[in-house]
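All protein chains but one are shown in place.
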Amino acid sequence: MQFASDNTSAAHPEVLAALTRANEDYAPAYGADRYTAELTERLRELFQAPDALVYPMTSGTATNAMLLAAMSPPWGVIYCHEDAHIEVDERGAVTLFAGGAKLKPLPSQDGRIDPAQLAQTVTVEAARKDIHAMPPACVSITNITENGVLYTLAQISEIASATRLPLHIDGARLANALAACGASPWEMTREATALSLGGTKFGAFGAEAAVLFDPALQEAFESQRMRGGQNLSKARFVSAQMLALLKDDLWIRLGAHANAMAARLAEGLVERGAELAYPVDGNMIFARLPLARHITAWERGAAYHPMEDIATASAQTPVLARFVASWSTTEAEVDALLAALD
Amino acid sequence: MQFASDNTSAAHPEVLAALTRANEDYAPAYGADRYTAELTERLRELFQAPDALVYPMTSGTATNAMLLAAMSPPWGVIYCHEDAHIEVDERGAVTLFAGGAKLKPLPSQDGRIDPAQLAQTVTVEAARKDIHAMPPACVSITNITENGVLYTLAQISEIASATRLPLHIDGARLANALAACGASPWEMTREATALSLGGTKFGAFGAEAAVLFDPALQEAFESQRMRGGQNLSKARFVSAQMLALLKDDLWIRLGAHANAMAARLAEGLVERGAELAYPVDGNMIFARLPLARHITAWERGAAYHPMEDIATASAQTPVLARFVASWSTTEAEVDALLAALD
Amino acid sequence: MQFASDNTSAAHPEVLAALTRANEDYAPAYGADRYTAELTERLRELFQAPDALVYPMTSGTATNAMLLAAMSPPWGVIYCHEDAHIEVDERGAVTLFAGGAKLKPLPSQDGRIDPAQLAQTVTVEAARKDIHAMPPACVSITNITENGVLYTLAQISEIASATRLPLHIDGARLANALAACGASPWEMTREATALSLGGTKFGAFGAEAAVLFDPALQEAFESQRMRGGQNLSKARFVSAQMLALLKDDLWIRLGAHANAMAARLAEGLVERGAELAYPVDGNMIFARLPLARHITAWERGAAYHPMEDIATASAQTPVLARFVASWSTTEAEVDALLAALD
Partner (left out) sequence: MQFASDNTSAAHPEVLAALTRANEDYAPAYGADRYTAELTERLRELFQAPDALVYPMTSGTATNAMLLAAMSPPWGVIYCHEDAHIEVDERGAVTLFAGGAKLKPLPSQDGRIDPAQLAQTVTVEAARKDIHAMPPACVSITNITENGVLYTLAQISEIASATRLPLHIDGARLANALAACGASPWEMTREATALSLGGTKFGAFGAEAAVLFDPALQEAFESQRMRGGQNLSKARFVSAQMLALLKDDLWIRLGAHANAMAARLAEGLVERGAELAYPVDGNMIFARLPLARHITAWERGAAYHPMEDIATASAQTPVLARFVASWSTTEAEVDALLAALD
């Protein structure tokens, strides 16, 4: 009954198999190997971006921080959702790499940036044109979001056209987003300047990729990547993991599976009286249940995180918790969790 | 004939086997898993440091930068050798994380920091006690060094006692150092405050460990690690790799093998008229040969790096090159290289 | 009709006289002079803080940034009002010096931080105790605020006791605050850990002081001050200016005068139909008037700033503008401005 995060799952057998195959003989270090070349080629095709630059990475936090640092001057403003991973879960990584740039978190009701609010905020701040103020630099969205909701293609377009700023997509769960709406990788990223493409959350041992759709970011990004220790000597082993996920759309199939398991779980939770904080578009559920039920489930071995301070929670008010399904979640696990909540 | 670096080698079969075994079921993220716990326990034993804190990492550059950033204020001076990896090969990683601290590279003839020179430099700089000046913060040595020479236990003690500053050891090739002198891990690190323990160069897919002998560094180090994207969600897979290397002293045996291969190669090179720039204590050889011989070897498929700009090298002056043996180097490969140079 | 800012005024004659007197003979550099010693003594008395450390400075922005950088680790959160100078007018100075710390701007209706909201925000963030999150570090308030409203002594106490975090006061207009409520400097700052004490806005050529009520901040602050170029060689000339302002409470008398001029202006504005956005507690007025009236006044030579983008303002909706009275504002100037608005 492991629903704490999609990063508690193991690596997919295909990823292990690919790593095993790649573990032969010598290969040039620092990404000059054939696996990384193939990864570049594969992602250029997928994203219909023949000039895109691709870098294997071991950390989504690092990928986000280094890309955004390449997209903003040290005095720029990076707009994001108030619940964005870069704002709440990276201990200031972006600001470190970007040398002082500011994350501007935007609140919303539905877990996504509101394009109209974004447009207005950027317009006001851009209009200052005053050396005292930090100028707008770029926008970052996560899809699916940290709240488990999807930006549809139309919504991404709205975000992109709300300003003239470059767009970064945190795709730690891009596979879940693609599976959720059936869009192609190209459709979902064509308005983006850079992408953090996750792998770890859906089946890798530890593999991500940075994709620069704008090659002009090369020097800044590669410099930041080097400074942050992500210019990997044995890059081939990360690239090989990513290739395994991309092959025959394995990642999207795994994303679809995780989404389906989340849907099954959500249905069961609602049947048990849970209130959903957000629609369940992907593989994450935010649901409120009485504290007693959570405690019962935890005592029975269910693993998932409350999103509120339990110590101060009351018995009367339902407590918000997050449930995450992964590529390896089974129907039996979902059903066991539901049973544990009964 | 792959002698470009020890990071061009594959992962050791035992590492792959361990990773395969570890790839089962769910595990808590961010190092709360049993592999990381076991790694901590194992390294505490090895280093006779029951309070040491241990962190699996995927990058030696990041490990160095984050440890040193925890050991120096943003205005401190970090003393190192002029050929240290942190000085010449990390594009300023230490300075980024440390918020402006200065690396002070010390020159030397023999590829190691000279304790007397270190003592004098630190004494003079410490005596200034002037807010204009940057105060001494810590010392970093690499063992074996980037020049392939060993700090013996006596030499490490001399470095440590040359100042009262905390000592960091970059152990990207600690296994080679241990094999070279027969010292125990504890003997080699007992004067250190922190250690970057390599794994990638001797058999891992991509695994290192940060070891904090001084637990007071915890908050600063963990903060830097988080900001740099090295708080790994699937930490267990890195820890499992390190455990495989540590088991039955595999790492040291692999280091000894690489050292032996380098010795064999050095002997052959000297027989062929090469001048060694440094004694060959470990697995790296710095040797001068006529440019024509290098070119012949490269044309015959030998892979290793010149340490000078070939474009401006003369036919008369021998050209310095670096040859690195790894855990997977065979006698046949050494002999093939020597033949290619004939 | 100069109401653009209190920093458009000249220096007070007493400040010039003091500077002239101080301009004799040689003096030790970098604050080892008798003027700086006297300034330290004087401020220790005023603030009843015998251990306080005092530093003459030439910039309020630098003073804020360096003090806050000494009060927060690079990964800390600094709470402030959303209209705080440090948030909106310093192009990220705090984040630069603090090495990545985050300003957390808090919104409010009345131009001040709401203690209850502060308490709740800090409680939630402090409860995370998760390495992913940035921990609360300190609180910064400005008195009088950038919106021209006063924190009373009771309100300051509420802010201070809302959390256990250290408190920084930006006192760019502390004289106006003191004059507004009649409190003593000690009363107004006794809960503060550090103070940015302005001088430039009420009569200096360019003089501020940093006051560290907590001497433990010394090394960090002095280091930041040196790195930012505020360890002034001819510090005595800045200290002499501050001493002139402090003598016989000149600063508070000047603050009271500026406040009185603002009150006179506010009354006239209201009589002319202006809506005040905030109560006029000090020397600043935020008032809405029809755009046509602003244009008329500007055409007649009135100098003050709109707070909205004029280009997109409508003729129907009143436009917000800021009017600032200074130590040198006269009744005649106020009346001339009011006439220009008729």
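Chains here go by letter, A, B and C, matching the order in which they are written, and residues are numbered from 1 within each.
Here is the rule we go by: contacts are C-beta pairs under 8 Å (C-beta built on N, C-alpha and C of every residue); 3 or more make two chains touch, one makes a residue touch a chain.
The structure displayed is predicted, hence computed values, not measured ones.
When you scan B:E14, B:D89 or B:E187 for touch with the missing chain, the hit is B:D89.
When the missing chain is restored to the complex, the residue among C:T40, C:T61 or C:N259 that touches it is C:T61. When you scan B:A11, B:A52, B:A101 or B:A240 for touch with the missing chain, the hit is B:A101. Of the listed positions C:S223, C:N259 or C:N283, the one in contact with the omitted chain in the full complex is C:S223.
When you scan A:P74, A:G203 or A:P318 for touch with the missing chain, the hit is A:P74. Listed for chain B, the residues touching the missing chain in the whole complex are 74-75, 88-92, 95-96, 99-103, 124, 127, 131-134, 309, 311-312. Within the complete assembly, residues 2, 4-5, 7-11, 16, 19-20, 23-29, 58-63, 65, 90-93, 96-97, 200-201, 205-206, 223, 226-234, 237-238, 303, 328 of chain C touch the chain that is not shown.
For chain A, the list of residues touching the undisplayed chain reads 30, 73-75, 99-100, 131-132, 220, 222-223, 225-227, 231.
Convention: only the chains that are shown with their structure count from here on.
Relative to the whole-protein C-alpha centroid, the nearest chain centroid is that of A. If you average the Cα atoms of chain A and of chain C, the two centres end up 41 Å apart. Chain B and chain C, compared by their mean Cα positions, are separated by 51 Å.
Averaged C-alpha coordinates put the centre of chain A at 33 Å from the centre of chain B.
Looking at chain A, residues 90-92, 96 sit in touch with two or more other chains.
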